[in-house]
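One protein chain is absent from this view; the other protein chains keep their places.
After this line comes chain A, so read on.
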Amino acid sequence: MTILANVLVVFLILCGLLFLVVAAIGLIRLPDLYTRAHAASKSSTLGVMCILLGVFFHFWLNENHFNPTILLGILFLFITGPVGAHIMSRSSYIAGVKPWAGTGRDDLKPEIERMKKEQNLK
């Protein structure tokens, strides 16, 4: 039983480490803010959820200590990680951060222009 629990914990922590390293490489290599926010939000959220699940199973199965705080932390990170990245990239688009030069289409641009025109009319 202990070996099975250790295999589960090590597998979850290895998955989390893989996703964290992928997020760090993405933040270095990708060309503009939006692709970087894409890499950072998804990949690091999944990585930290995997690692915290591994920590939770370690304390539950090996130490016999059921800790709901970690589960609450996983739920909170799952809700707030993508929301934070969305608000960050939307506000920086409104503030005027240019996307990468090779971007094919920009669907947000006419919406933002329409919004600014309506605000000037008021």
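Operating definition for what follows: a residue touches a chain if its C-beta (ideal position, glycine included) is under 8 Å from a C-beta of that chain, and two chains touch if they have at least 3 such contacts; residues count from 1.
Going forward, contacts and distances are computed from a predicted model.
Its UniProt record calls the unshown chain "Monovalent cation/H+ antiporter subunit F", which is the correct pick from "Glutaconate CoA-transferase subunit A", "Glutamate synthase (NADPH/NADH) small chain", "Biotin transporter" or "Monovalent cation/H+ antiporter subunit F".
Seen across the whole complex, the unshown chain contacts chain A at 6, 10, 13, 16-17, 20-21, 23-25, 27-28, 33, 36-37, 40, 44-45, 47-48, 51-52, 54-55, 58-59, 63, 65, 67, 69-70, 72-73, 76-77, 80-81, 83-85, 87-92, 94-95, 97.
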